[in-house]
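All protein chains but one are shown in place.
On to chain A.
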Amino acid sequence: MTERGSKPETPDLLEIKGLEAGYGETRVLHGVDLSIARGTFHAVLGRNGAGKSTLLKTIVGLLPPSAGEIRFAGQSIAGQSIAAIEAFRIARRGIAYVPETRDVFGALSVRENLALAARLAYARGPWNTERVFRLFPQLARRADNGGSQLSGGEQQILAIARALVMNPRLLILDEPTEGLAPILVGEIFERLGDLRGDGMTMVLVEQNLPFAARLADTASILGRGRCVWSGPAAQLSADAKLQERWLGI
């Protein structure tokens, strides 16, 4: 677990080993192992309460792990060997997180929401306000509207756009289609597909298996705070027994 001076570039952008985390006395993650290769679209599935959102919060530094290690781009960002790295430093290393709650700033306009994130962006890159407006034309039309005036779907799109202008190396999405009308689910599906085509590394937490399985290259299933299955997404969609055991109601 020691830091090596010259570390070989591993193919995995994100490596999680034995991760344990929770809230206060309640442990939610009981040793999660997960590896995500550069340029892949990875889906994390699991029933309610399996620890999916907790896992994401721990990765982005909003929740300190009690054990285990997280490495990003070959460097440790959380774990016993290092002092806790603050969330803002993890974001600056290139992890953008779109929370389930969207957290659009209601008092700021669409344009201001984007400017806020763009100014803090850890790296310059291809993504700026104009480019996200090209990807999401409906946002451009509402550029000067306040965040609180947007519909739920528009807020979701803005939350994704706001993460993109950070020019992240890893984009993490927590149930982006939850509670949205089917037409918007389709729209977001298409745009995430576009991003995948661009080679963006993404982690998607999703309850909607068909949605996730059609987008993702690889998938994991969380169950009872552990990673109980990992493999190609296609294999999961074909395995009804696996689905029944870990995802069925």
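Convention: a residue touches a chain if its C-beta (ideal position, glycine included) is under 8 Å from a C-beta of that chain, and two chains touch if they have at least 3 such contacts; residues count from 1.
Throughout what follows, contacts and distances are computed from a predicted model.
J.: Can you work out the missing subunit's protein name as recorded in UniProt? Choose among "Branched-chain amino acid ABC transporter permease", "Formate dehydrogenase iron-sulfur subunit", "DMSO/TMAO reductase YedYZ molybdopterin-dependent catalytic subunit" or "ATP synthase subunit b".
T.: "Branched-chain amino acid ABC transporter permease"
J.: From the list A:76, A:128, A:145 or A:237, pick the residue that touches the absent chain.
T.: A:145
J.: On chain A, where is the contact patch with the chain that was removed from view?
T.: Those residues of chain A that touch the unshown chain are 60-62, 86-88, 91-92, 97, 99, 103, 105-109, 112, 115-117, 119-122, 145-146, 148-149, 162, 166.
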